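The complex is shown incomplete by one protein chain, all other protein chains being positioned as in the whole.
Take a look at subunit A:
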Amino acid sequence: MDNTTPTTTTNVENSTPIKKKSGGKLCELCNVARPVLKRPKTGQMICKECFYTVFEDEIHHTIVSNNLFKRGDRVAIGASGGKDSTVLAEVMTLLNKKYDYGLDLFLLSIDEGITGYRDDSLETVKRNQQQYQIPLKILSYKELYNWTMDEIVKEIGLKGNCTFCGVFRRQALDRGAVILKANKIVTGHNADDIAETVLMNLLRGDIPRLQRCVNIVTGSEGALPRSKPFKYTYQKEIVMYAYFKKLDYFSTECIYAPNAYRGHARDFLKDLEAIRPSVIIDIIHSAENFHFREENKMPVQRNCIQCGYICSNDVCMACDLLKNLNSGLAKVKLSINLKRKDKDNNNNNNSNNNNTTLSNQLVIEQK
């Protein structure tokens, strides 16, 4: 496992170890300071300093053992202003200095144009830029696609809007990275996110995504690989880190994200974690050890004939969605797609359920 904690080697440089002789327990790692927290991942009682060290060392270990970066890389940090990306920016700058990765770091923010959500969080990112002294680039949907999410939602309503946002953001991040002349992107996806995605893809039967979602680096065949240094980092520890370091972050759920199904998966994962804290890592371990039948070929990568962006069809998703938006057909197309999906599902399920589909034959018979 890559998440191996160098537990026994932590010699924390506590300048003045304060020994409390109150008979209380000592930190399980340094045996000097008084523990202030219970590590969500392992349940160890440790002190603040040891927590910082363990937390950062783990991420360092993940980065090194997976060869995420090379000296001289220009790395764009996907920064939303939320806890994950704020901690990511903090840890990346810190590790870059501490272990001398020799990276040029950039903050890259995408402005989806969601009033009351993104505008506030972008303020946080701007403050982060001041704090860490890293260049920041903000790219908006408006300037890229001439649509804001507010306008899109007005156009198509609250069903399927996340598809637009997701597709656009993915491409926007890449475009922003190109503008910054970055050759790598890091995102703040944490272990909880990944475990949740594994469960979701299992439940949806989405095999191609199930294959991809645990990779620490995606898109490595393209010019802009994305990586997730927090792959083995628990969300709770990220929150804890942000809390103790008093990091400035923005914590509000997106106002347009009513994904009920994912909500179920998330609650389920939280319940599982309560029973056995290692569950999140265990799920990732499971997914890493899934072996797929060979017929599940990954789609072939090629370039969109309209914008040149990497995609798996002739025209990329973003161009397709944009075309529909601009022609005012988005809502119609969306509902057709949904219906078609329903139908497909139905057919698939039927053929799965009854190999000798009775009434299907009946229908054919009638025709």
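FYI, contacts are C-beta pairs under 8 Å (C-beta built on N, C-alpha and C of every residue); 3 or more make two chains touch, one makes a residue touch a chain; residues count from 1.
FYI, contacts and distances are computed from a predicted model.
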Chain excluded from display, named as in UniProt, from "Vps72/YL1 C-terminal domain-containing protein", "Chloride channel, nucleotide-sensitive, 1A", "28S ribosomal protein S18a, mitochondrial" or "Cytoplasmic tRNA 2-thiolation protein 2": "Cytoplasmic tRNA 2-thiolation protein 2"
Selected from A:D120, A:E143 or A:D271 as touching the chain missing from the view: A:D271
Which of A:A287, A:C304 or A:M317 contacts the chain that the document leaves out: A:A287
Contacting the left-out chain in the complete assembly, out of A:G72, A:G102, A:P135 or A:G205: A:G205
Interface with the unshown chain - residue positions in subunit A: 1, 3-5, 7-8, 28, 41-44, 198-199, 201-205, 207, 210, 264, 268, 271-272, 274-279, 281-283, 285-293, 296, 342-343, 345-346, 349-350, 352-354, 357-363, 365-367
